[in-house]
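So, chain A:
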Amino acid sequence: MAIIDSAVAGIALVTSAVMMGIAAYGMTYSRNFIRQLLSIEVLFNAVLLFIIVLSTLSPALLTGFGVVLISIVSGEVIVVVAIIAAFYRVGRTLDSSSIEEEGV
Partner candidate 1 sequence: MEGNGGKGEGKVYVGNLDVAAKSARKILMSSLRLGKLVDWGTAFSLWPVHLTTSCCGCEFAAAWSPRFDNEQHGALPWIAPRQTNLIIIEGTVSKKMACAVRLVWEQMPQPKFAIAMGACALDGGIFYNSYNIVRPWEIIPVDVYIPGCPPRPESVARAIVELQRKIKRDGVAHKFVEEGWRPDKEYVKPKEDVCAWWRG
Partner candidate 2 sequence: MNVEELVAKVKEILSDMVKDVVVHKGNDYIEVEIDKDNIIEAAKRMKQAGFDHIKDLTVVDYPKDGVFRIIYNLSSYSNRELSYYIVGLAYNIPRDKPETVTLYPIYTTADFQEREAYEAFGITFKGHPDMRPLLLSPPVAEMKPLRKDFVVKEEPIDLK
Partner candidate 3 sequence: MPPRPVEKHVHPRGIFSRFKGNLEAIAIGVKYFFDPKRSTLIYPKEYIKLREGYRGFIVLVKNKCISCSSCARICPAAAMKMVKVPVTDPKTGKQRIKKFPVINYNRCIFCGYCVDVCPTEALYHVPYHDIVYESMEEAVTDLESFQKEPEYKTAKEGLPVRYIVDEVKGLVKIRVKKEGGEKK
Partner candidate 4 sequence: MNPGQYLPLMASITGILMIFVSYLVVRSKDLVYASTSLAALGILNALMIGLLGYYIIAIFLTIVYVGAAVMFIIITVSMLGGRSKEIKDEYKGLFTGASVVTVALLIVSSLGAYLGYTRPSSIPASNVADSLLTGYTPVIALIFVALAATLIEAIAIARRG
(Lines give C-alpha, C1' and ligand atoms only; values in the text may rest on other atoms or scores of the structure.)
Protein backbone atom coordinates (compact mmCIF):
# COMPACT_ATOMS: atom_id res chain seq x y z
CA MET A 1 0.00 0.00 0.00
CA ALA A 2 2.76 2.35 0.89
CA ILE A 3 4.39 1.97 -2.48
CA ILE A 4 1.18 2.84 -4.24
CA ASP A 5 0.75 5.89 -2.10
CA SER A 6 4.28 6.93 -2.84
CA ALA A 7 3.60 6.56 -6.53
CA VAL A 8 0.54 8.77 -6.29
CA ALA A 9 2.42 11.29 -4.24
CA GLY A 10 5.25 11.32 -6.73
CA ILE A 11 2.85 11.91 -9.59
CA ALA A 12 1.26 14.73 -7.66
CA LEU A 13 4.60 16.32 -6.92
CA VAL A 14 5.75 16.20 -10.52
CA THR A 15 2.42 17.60 -11.67
CA SER A 16 2.63 20.46 -9.29
CA ALA A 17 6.20 21.19 -10.35
CA VAL A 18 5.19 21.39 -13.99
CA MET A 19 2.22 23.54 -13.12
CA MET A 20 4.45 25.93 -11.30
CA GLY A 21 6.50 26.24 -14.43
CA ILE A 22 3.43 26.91 -16.52
CA ALA A 23 2.24 29.49 -14.05
CA ALA A 24 5.60 31.23 -14.11
CA TYR A 25 5.52 31.19 -17.87
CA GLY A 26 2.04 32.69 -17.93
CA MET A 27 2.98 35.36 -15.47
CA THR A 28 5.91 36.58 -17.40
CA TYR A 29 4.83 36.24 -20.99
CA SER A 30 1.68 38.29 -20.75
CA ARG A 31 1.28 41.78 -19.46
CA ASN A 32 -2.45 41.54 -19.00
CA PHE A 33 -3.51 41.90 -15.42
CA ILE A 34 -6.16 39.26 -15.55
CA ARG A 35 -3.93 36.81 -17.30
CA GLN A 36 -1.36 37.32 -14.60
CA LEU A 37 -3.99 36.83 -11.98
CA LEU A 38 -5.07 33.60 -13.59
CA SER A 39 -1.49 32.45 -13.59
CA ILE A 40 -1.23 33.24 -9.91
CA GLU A 41 -4.26 31.05 -9.35
CA VAL A 42 -2.55 28.22 -11.19
CA LEU A 43 0.46 28.76 -9.03
CA PHE A 44 -1.69 28.66 -5.95
CA ASN A 45 -3.12 25.34 -7.02
CA ALA A 46 0.30 23.94 -7.59
CA VAL A 47 1.57 25.14 -4.25
CA LEU A 48 -1.45 23.77 -2.46
CA LEU A 49 -0.86 20.37 -3.98
CA PHE A 50 2.82 20.59 -3.11
CA ILE A 51 2.21 21.45 0.50
CA ILE A 52 -0.37 18.77 0.97
CA VAL A 53 1.88 16.08 -0.32
CA LEU A 54 4.85 17.28 1.65
CA SER A 55 3.17 17.39 4.96
CA THR A 56 2.33 14.09 6.53
CA LEU A 57 3.05 15.34 9.97
CA SER A 58 -0.36 16.17 11.31
CA PRO A 59 -3.17 15.37 8.94
CA ALA A 60 -5.81 16.97 11.12
CA LEU A 61 -4.04 20.23 11.52
CA LEU A 62 -3.02 20.20 7.90
CA THR A 63 -6.61 19.98 6.84
CA GLY A 64 -7.50 22.91 8.98
CA PHE A 65 -4.53 24.75 7.70
CA GLY A 66 -5.45 23.99 4.10
CA VAL A 67 -8.94 25.30 4.56
CA VAL A 68 -7.70 28.45 6.20
CA LEU A 69 -5.19 28.87 3.42
CA ILE A 70 -7.84 28.59 0.74
CA SER A 71 -10.03 31.10 2.54
CA ILE A 72 -7.32 33.65 2.99
CA VAL A 73 -6.02 33.39 -0.52
CA SER A 74 -9.43 33.79 -2.07
CA GLY A 75 -10.01 36.66 0.32
CA GLU A 76 -6.94 38.42 -0.88
CA VAL A 77 -8.03 37.96 -4.44
CA ILE A 78 -10.91 40.34 -3.96
CA VAL A 79 -8.59 43.16 -3.12
CA VAL A 80 -6.82 42.52 -6.36
CA VAL A 81 -10.19 42.62 -8.12
CA ALA A 82 -10.96 45.93 -6.56
CA ILE A 83 -7.62 47.29 -7.55
CA ILE A 84 -8.18 46.08 -11.09
CA ALA A 85 -11.52 47.85 -11.22
CA ALA A 86 -10.01 51.08 -9.95
CA PHE A 87 -7.08 50.73 -12.27
CA TYR A 88 -9.36 50.07 -15.20
CA ARG A 89 -11.34 53.16 -14.48
CA VAL A 90 -8.33 55.36 -14.63
CA GLY A 91 -6.58 53.91 -17.62
CA ARG A 92 -9.42 52.04 -19.37
CA THR A 93 -7.06 49.21 -20.12
CA LEU A 94 -5.76 46.27 -18.23
CA ASP A 95 -2.33 46.23 -19.65
CA SER A 96 0.08 46.40 -16.76
CA SER A 97 2.51 48.49 -18.76
CA SER A 98 -0.04 50.66 -20.44
CA ILE A 99 1.38 53.90 -19.23
CA GLU A 100 4.34 53.72 -21.55
CA GLU A 101 2.72 51.95 -24.45
CA GLU A 102 -0.53 53.79 -24.76
CA GLY A 103 -0.74 53.63 -28.51
CA VAL A 104 -0.25 49.92 -28.94
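Operating definition for what follows: a residue touches a chain if its C-beta (ideal position, glycine included) is under 8 Å from a C-beta of that chain, and two chains touch if they have at least 3 such contacts; residues count from 1.
Selection rule, in plain terms: all candidates are chains of the complex that A comes from, given by their letters.
Bear in mind that the values here come from a model prediction, so they are computed numbers and not experimental data.
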Pick from 1, 2, 3 or 4, the complex member that touches chain A: 4
Partner candidate 4, residues of chain A touching it in the complex: 1-2, 4-32, 34-35, 37-39, 41-42, 45-46, 48-49, 52-54, 56, 59-64, 66-68, 70-72, 74-79, 81-86, 88-89, 94-95, 97, 101, 104
